[in-house]
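What follows is a short report on a single structure.
A protein chain is absent from this complex, but the other protein chains hold their places.
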Amino acid sequence: MDNLDDSGRGMKRKKTIVWDDPQINKRDAVSSLSGLYYLRSIRDGKISPPPAAKLIGYQIKEVDHGFAAFELQPGEHHYNPFATVHGGILSTLLDTTMTAAVITTLPQHITCSTVEIKVNFIKPVSAESKLVRCEAKIIHIGRKLATVEGRIKGINDELYAHGVSTCLIFKVN
Amino acid sequence: MDNLDDSGRGMKRKKTIVWDDPQINKRDAVSSLSGLYYLRSIRDGKISPPPAAKLIGYQIKEVDHGFAAFELQPGEHHYNPFATVHGGILSTLLDTTMTAAVITTLPQHITCSTVEIKVNFIKPVSAESKLVRCEAKIIHIGRKLATVEGRIKGINDELYAHGVSTCLIFKVN
Amino acid sequence: MDNLDDSGRGMKRKKTIVWDDPQINKRDAVSSLSGLYYLRSIRDGKISPPPAAKLIGYQIKEVDHGFAAFELQPGEHHYNPFATVHGGILSTLLDTTMTAAVITTLPQHITCSTVEIKVNFIKPVSAESKLVRCEAKIIHIGRKLATVEGRIKGINDELYAHGVSTCLIFKVN
Partner (left out) sequence: MDNLDDSGRGMKRKKTIVWDDPQINKRDAVSSLSGLYYLRSIRDGKISPPPAAKLIGYQIKEVDHGFAAFELQPGEHHYNPFATVHGGILSTLLDTTMTAAVITTLPQHITCSTVEIKVNFIKPVSAESKLVRCEAKIIHIGRKLATVEGRIKGINDELYAHGVSTCLIFKVN
């Protein structure tokens, strides 16, 4: 992030996002041996994360069968008009982590998408909140549908937001 | 957006986000004569939108008492691993528009924040979807709480997502 | 409803619920020519409503393609500890009406069940509220899933509760 003087209205801020061709992300996702393998390959830096991960800035930290954890360093570029992180950024982090928790259990050529998500916002996040961590685990998974829950917490275990979502499981080629 | 050759893994993409000091956004928000006046000032380019609006790329198009409409040009930088717009981006657009619809009715020094949001995803959005428009209107507003609903539609009126949220109304100085 | 003296703790109240063999309800539901035909047959008194309708006391008033309206006379037997109608009774009325709105569009041997429901409670209902009416209409219906919204209002159009739900569509024999 750079600060640019714009004389009078304070310093302008700037951030550059770089991402890969999304068709490569898609090819990587579809060709992975399993959902867990795919997510671990991103975590280990073997394949690149999708553009939205670069735009928002979250990173996979842990994935296991039915479980995922992502982290985000909150920044000013995430702010709403009241100088705290926009709830939509937290929803995005929850959606990502909850979907990932479901994907960890799926074999190759099976994936899922979010049918609906519900998020409760408990406490504002700001750049001073340091790193926040979102953990999600599957509640129930059936043949067609899965439900999953997630929580965003800070370094001292304070709760910022929690969510639940319903995912549809389907074939992809 | 620029494309950079990274030899072999396709072209890298790049986008630079520029925003103002969020303390200026906050001062503008708090000092506005009313919520409606504040949102209209952003729409008319008199004051700058908050950083999240620059990061995600949505813009206010219309605001009236109990109603708001925002637009977003979907792009590749919004994509999840399956080369469609991440649901979290749509949740952010809905959250923004629904909160704005509530704010249109609030006097100076009264604002609201999202207690919880619930979003249903109906159809994937991609860069080929052209401009999408989110409209929100208040369902009910009381002294402490408001409920509001929103829908994201495309140019041909196809439905992409819909949501409902509960907002807490409070004083701010 | 009868009142019985129980000497000292006020009058005891009593209500007797009568219903039909649920296997008959099921046979009626499955053998109906269409969902709309089935619901109209209940509305017109040609076949009997399911036990839950008798227990809670709601009645079909109107059904059309993608739309349903049910009514409920709130009573003391619906009360929570604070002498207003239990939110669960309102959720049941919304769930019933929203599911019915989806069923109106389904042919014979296709039905739906509620995947998830979300209800906001706006204003308490009591026996003094007179008749309340719940109206629901489909938001979107696809091959596998439908979303639907509903509102409970009173005689003077005051809003008591509103909801949205996701239904799964499937074959039944």
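The first chain written gets the first letter, and so on, giving A, B and C; residue counts start at 1 in each chain.
Heads up, the rule we're going with is that contacts are C-beta pairs under 8 Å (C-beta built on N, C-alpha and C of every residue); 3 or more make two chains touch, one makes a residue touch a chain.
The structure displayed is predicted, hence computed values, not measured ones.
Asker: Could you tell me which displayed chains border the chain that was left out of the figure?
Answerer: A, B, C
Asker: In the whole complex, not just what's shown, which of C:R40, C:H78 or C:R133 touches the removed chain?
Answerer: C:H78
Asker: For the chain left out of this view, which of A:I24, A:I139 or A:V172 touches it?
Answerer: A:I139
Asker: Would you indicate which residue among C:K61, C:H86 or C:K144 is in contact with the undisplayed chain?
Answerer: Counting the whole complex, the residue in contact with the absent chain is C:H86.
Asker: Tell me, which residues in subunit C touch the chain that this view leaves out?
Answerer: Contacting residues on subunit C, toward the hidden partner: 4, 6, 9-26, 28-29, 38, 48, 50-52, 54-56, 76-83, 86-89, 91-96, 111, 113-121, 124, 172.
Asker: What is the set of subunit B residues that contact the non-displayed chain in the whole complex?
Answerer: Touch with the absent chain occurs at residues 115-116, 118, 144-145, 166, 168.
Asker: Please identify, in ascending order, the residues of subunit A that touch the omitted chain?
Answerer: Per the touch rule, subunit A residues meeting the hidden chain are 118, 120, 122, 139-140, 142, 147, 149, 159, 162, 164, 166.
We take it that only the chains that are shown with their structure count from here on.
Asker: So, what's the distance in Å between the C-alpha centres of subunit B and subunit A?
Answerer: 18
Asker: At what distance in angstrom does the C-alpha mean of subunit C lie from that of subunit A?
Answerer: The mean C-alpha positions of subunit A and subunit C differ by 38 Å.
Asker: Where the centres are mean C-alpha positions, what is the separation of subunit B from subunit C, in Å?
Answerer: 35
Asker: Going through subunit A residue by residue, note those that touch at least 2 other chains and give them in order.
Answerer: Within subunit A, residues 115-116, 118 contact more than one other chain.
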